[in-house]
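The structure is given below, and queries will be raised subsequently.
A single protein chain has been omitted from the complex, and every remaining protein chain is retained in its original position.
Presenting chain A:
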Amino acid sequence: MNFQLSEEQQMLADSAKRFVRDHFVKSSDVEKHRQNKKLMPLDQATWQQFAELGWLAVPFDEQHGGLGMGVLETMVLLEALGEGLIMAPYIATVVLGGGFLRRASAEQQAQTLPALVEGKRQLAFAAEEYERVFSLENTAMTARVNGSEIVLDGTKACVMNGDQADQLIVLARTAGQPGDRGGLSLFLVDANADGVERLAHRTVDGRQGAEIRFNNVTVPETACIGALGDGYALAHTVLMEGLLALSAESVGSLSVLLNETVEYSKTRKQFGLPIGKFQALQFRMADMFIAMEQTRSLLLAATLKTAEGHDDAAFAVHAMKAQLGRAGRKIAQEAIQIHGGMGMTDELGVGHYVKRLSAADGLFGNADVHLAALART
């Protein structure tokens, strides 16, 4: 067993850390978040930098311009970026969207991946639905087969990057009932196709998403990724990778929240002492530290088990997402409380990291959902 980063992984981490330091120094980063009070177009310049740094190429095959790296490298990259509250839609486009496309047909790959790696294609995974507690098998939206065409009908909720995406990967049901794993299909749909209606909205973490309505959207059967009605396994594989990425990014945010809180407690004086000298707060910060390290351990467990294809990889991913929700809540709440009034302001970074963790818990199943999934695994 070895938890050391390889030389290549270390370089990736260093470049991401440098990027965060150079481009998202805390104050300007928070400034960016504060200004983001309305819907903003994609920050194309930053995204191009991501492409130039090779980050958009991480998980893809060399034949499509990729670097052929895996979930470990994605983890290393996102944990470093998570310290900087980046808004760039990396997980939506590269991890989720890219995750589906690199397992798609040769033709679908050739049409999409080179543009994605160059930073010229944005993707989104349209999975969640209103009033349905998230799980893949709980999908209700239907797609009906009509000769050699598929007709999509229904609404997808809170699609991350759904407002900016050029193409959507849509999870819909071609057979069966909510609860069935069979009958799920995945479709690659042009975001500007006839009948696609997108209602853009901000998300609590300073990013953007969309409600996407499909009004009898017709696609050819070749738009199906994988076999029709047999999309569960593929969706599950990609979702697990998405959860790993989301958690890696969140661990970066957790470590910032912990460090900022500890630093603040050393400088803020009340009753003639830095508040960090009060044992009541010391114990709580020690617990924050423990919660963060436990989350990091589960992130490593889940990522390594996934990378190596262990049988209990999914168990570890569910455990990790549940822990992220619970530890994230605890650390976020304590960070605000120990910062006092300052922690409640839009001015300080603390609240923005808290919001990011709130979004990370709410997306793709919160702690409760993943504990239930873990119990069933």
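By our rule, a residue touches a chain if its C-beta (ideal position, glycine included) is under 8 Å from a C-beta of that chain, and two chains touch if they have at least 3 such contacts; residues count from 1.
Assume contacts and distances are computed from a predicted model.
J.: Given the options "Acyl-CoA dehydrogenase", "Energy-coupling factor transporter transmembrane protein EcfT", "Type-4 uracil-DNA glycosylase" or "Histidine kinase/HSP90-like ATPase domain-containing protein", which would UniProt use as the protein name of the unshown chain?
T.: Matching "Acyl-CoA dehydrogenase", "Energy-coupling factor transporter transmembrane protein EcfT", "Type-4 uracil-DNA glycosylase" or "Histidine kinase/HSP90-like ATPase domain-containing protein" to the record, the invisible chain is "Acyl-CoA dehydrogenase".
J.: Among A:E83, A:E211 or A:E241, single out the residue that touches the unshown chain.
T.: Only one listed residue reaches the unshown chain, and that is A:E211.
J.: Taking the entire complex into account, which one of A:D14, A:E52, A:E197 or A:D368 touches the absent chain?
T.: Among A:D14, A:E52, A:E197 or A:D368, only A:D368 touches the chain that is not shown.
J.: Using the touch rule from the top, list residues of chain A that touch the missing partner.
T.: Residues touching the hidden chain, for chain A, are 34, 37, 128, 130-135, 137-138, 140, 157-158, 178-179, 199, 201-205, 209, 211, 269-271, 275, 280-281, 329, 333, 336-337, 340-341, 343-347, 351, 354-355, 358-359, 362-369, 371-372.
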